[in-house]
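Here the complex is missing one protein chain, while the rest keep their positions.
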Amino acid sequence: MGSSSLIVLALAAIVFSAGAMIVSRIFVKRTTNPQKGEPYECGIPTEGSPWKQFSVGYYLFALIFLIFDVELIFLYPWAVVVKRVGWTSLIEIIIFFFILFMGFLYAHKKGALKWM
Amino acid sequence: MIEELMTTEQGDLVINVGPQHPSTHGVLHLVITLNGETIKKVEPHLGYIHRSIEKMCESLSFRQFIYVTSRMDYLSSHINNHGCALCVEKGLQIEVPPRGQVIRVLMDELTRIASHVLWWGALAMDVGAITPFFYAFREREAINDIMEETCGARLTMNYMVPGGVMFDLHPNFQKKVHEFIQLFKSKVDEYDELLTNNVIFKARTRGIGMLSYEDAISYGCSGPTARASGVHCDIRKLYPYEVYSGLQFEEIIESGCDSYARYVVRMKEMRQSLSIVEQLIDNIPEGDFQAKTKAVLKLPKGEFYSRVETARGEFGVYIVSEGGMTPYRIKFRSPGFSNLSALDHMARGQKIGDLVAIMGSLDLVIPDIDR
Amino acid sequence: MSNEELKSVLSGFNPGLTFEESGEWLVANVEPGEFLSLAKQIRNNESLSFDYLFCLTCIDWKTHLTMVYHLTSTSFRHHLVIKSKLDSSRPEIETVSNIWKTADFHEREVAELFGVNFLNHPDLRKLILPDEWSGFPLRKNYEDPVNMIKL
Partner (left out) sequence: MWNLAGISESIQNGLNRALSPAWALTVEMIIVGISVIGLFAVLGLILVIMERKVSAYMQVRLGPNRVGPKGMLQSLADTVKLLVKEGLTPDKADKFLFNLAPFIAMIASMLLLVPIGFAKNFQIWDLNIGVLYLAAISSVSVISILMAGWSSNNKYSLLGAMRSGAQIVSYELSAGFSILAIVILSGSLRISDIVMAQENGWWIFKGHIPVLIAFVIFLVAVTAETNRAPFDLAEAESELTAGFHTEYSGMKFALFFLAEYVNVFIVCGIGATLFLGGWMPLHIGTWKAFNHIMDYIPSSIWFFGKTFFLIFVIMWFRWTFPRLRIDQLLNLEWKYLLPISMVNILLITLVAIMQWHF
């Protein structure tokens, strides 16, 4: 099929989702009611907006992830050639992991991995 | 730097948990202040099912008001009734015949098992394991069937009357209870396998919701909640009523002070209750199940206080009588109300997921709190 | 500690106390103004150590209100009931929520159902009733034609 299959599948997803929504829109009887538009908070009117400064704890993990994910991408081409390159590749990867692990330990020491 | 960022106040969220929330087991409404996932404050708002039972009882006779109390702590309705019946008996100085006493205690302990079993399932569901809930209900059904045969009802039994119990036992009672004892003995072990020794469950409950010995006393906690903090508070042992003084059972006391300790206390209590049932089931004395009482009860002028150990803790009934046909004032001291007051203290600094586990380990029944 | 001993110790704290012994437990009547100091003393005295407040309630006697505190000691297992008469038009008493933490919720309940004002209570908002509720449902003269059903 080749790369065009990506477009085909993305289109199929859109067609499927949009189709389902359109079909449901045809069947559904819509009613309006001011309380329907309120956010669900266990039946109590919500206090303040959730769209404000949020605890940083969650984002720290995303930042550390970024480092590791980039590193993981470097590893893919390496992984393909391990068998051909042989021992050199093992030494290389040990050095690579060592450097990475230092960074990891630094983050750990800084308390970035401790959930607050 | 990171710690500074994490403790800033600007990111605080105020969230309503309840009254319509899957894990408040009813209509408890908690307003919690969160920083990220960490709880800064928990404020209970009560009253969603407050029916003012205390006021209602003021216009009901001394026979009638007992039945209203079944609707308070509906999971140990029989024990609630027991407390009220004891209080009226104390006022009238009625001696319950031995058979009546044994039947009452038998039913109490079966109710306690049923309540703890349900609590076990509900706690498991609160920490995210859904399957135990179904297993719990399977065993609870067996108890409910036994109750149904004798009392005619499954949840609000209304089996107590001042002076004894309402009817005699059903002929099948002993046989069925024997069957249940055999069944339950193997099932309790199954519960342990399913949850008690689960690594995730232990991680979720150990060291969570600490309630120290002093705090447990100061917050007026009772029942398994207090006993998990090492407080000696089982009414059945301290101030024995009915035939409890002649029975062999242990008061379970743990020193863990955390959710896991509360869990362990209840698990062990189930076994103790089962042993009480075992001791009594073959030794039900013959004779009357109910003392002779007048048709219309009139308590003498004065104040009477009785207390019993429900599945959740100490249940107190305080009757102020003016000598009439109805109580002048009734106060029910419900265990859940005091236990709930400790929730804020226990939950501070924990995660939102822990709050749910702590509430589960407190075994809150909302009508018991709201009354 | 027996009732006699309790009486003598308590009289030492406050000579104005009157006692009743007709019921199950010793009852001490105290003036609302002197209640707080008595509460502190019986909580902290080492031979009394009433550390467990297991019931706190109020009774409406139409002419006046009576606060009732049921106390026990977890170390000595003796009981004491403290009663305090309050004026029904302006019921006021010091809070004990800083002595027994359980009193926090119980006092809030009494405050909204009986209208007792607990002085120095940290947070005396409505706990059970809706915020806009007026009247005190457990008072004997309370009438609510909508929500109350007469039997």
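Residue numbering begins at 1 within each chain, and the chains themselves are lettered A, B and C in the order written.
The criterion applied here is as follows: a residue touches a chain if its C-beta (ideal position, glycine included) is under 8 Å from a C-beta of that chain, and two chains touch if they have at least 3 such contacts.
Since the structure is predicted, the reported quantities are computational estimates derived from the model, not experimental observations.
Shown chains touched by the undisplayed chain in the intact complex: A, B.
Residue B:Arg204 is the one among B:Arg204, B:Arg236, B:Arg266 or B:Lys331 that touches the chain not shown. In the full complex, subunit A touches the hidden chain at residues 1-6, 8-18, 20-21, 23-25, 27-31, 36-42, 46, 49-51, 54-55, 57-58, 61-62, 64-65, 68-69, 72-73, 75-76, 79-84, 86-87, 89-90, 93-94, 97, 101, 104, 108, 113, 115.
Think of the hidden chain as still there; on subunit B it touches residues 13, 15, 21-23, 34, 37, 124-131, 134-135, 138, 195, 198, 200-201, 203-204, 351-356.
Here is the rule we use: only the chains that are shown with their structure count from here on.
Centre-to-centre separation of subunit A and subunit B, using mean CA positions: 45 Å.
Taking each chain's centre as the average of its CA atoms, subunit B and subunit C sit 25 Å apart. Centre-to-centre separation between subunit A and subunit C, using Cα means, comes to 57 Å.
Residue ranges of subunit A in contact with subunit B, taken from their complex: 41-44, 46-48, 50, 52-58, 60, 110-112, 115-116.
Of all residues in subunit B, only 2-3, 5-8, 10-11, 13-21, 29, 35-38 touch subunit A in the complex they form.
Partner subunit B is touched in their complex by these residues of subunit C: 22-25, 51-55, 57, 59-60, 68, 70, 74, 77, 100-102, 104-106, 109, 127-130, 137-138, 150-151.
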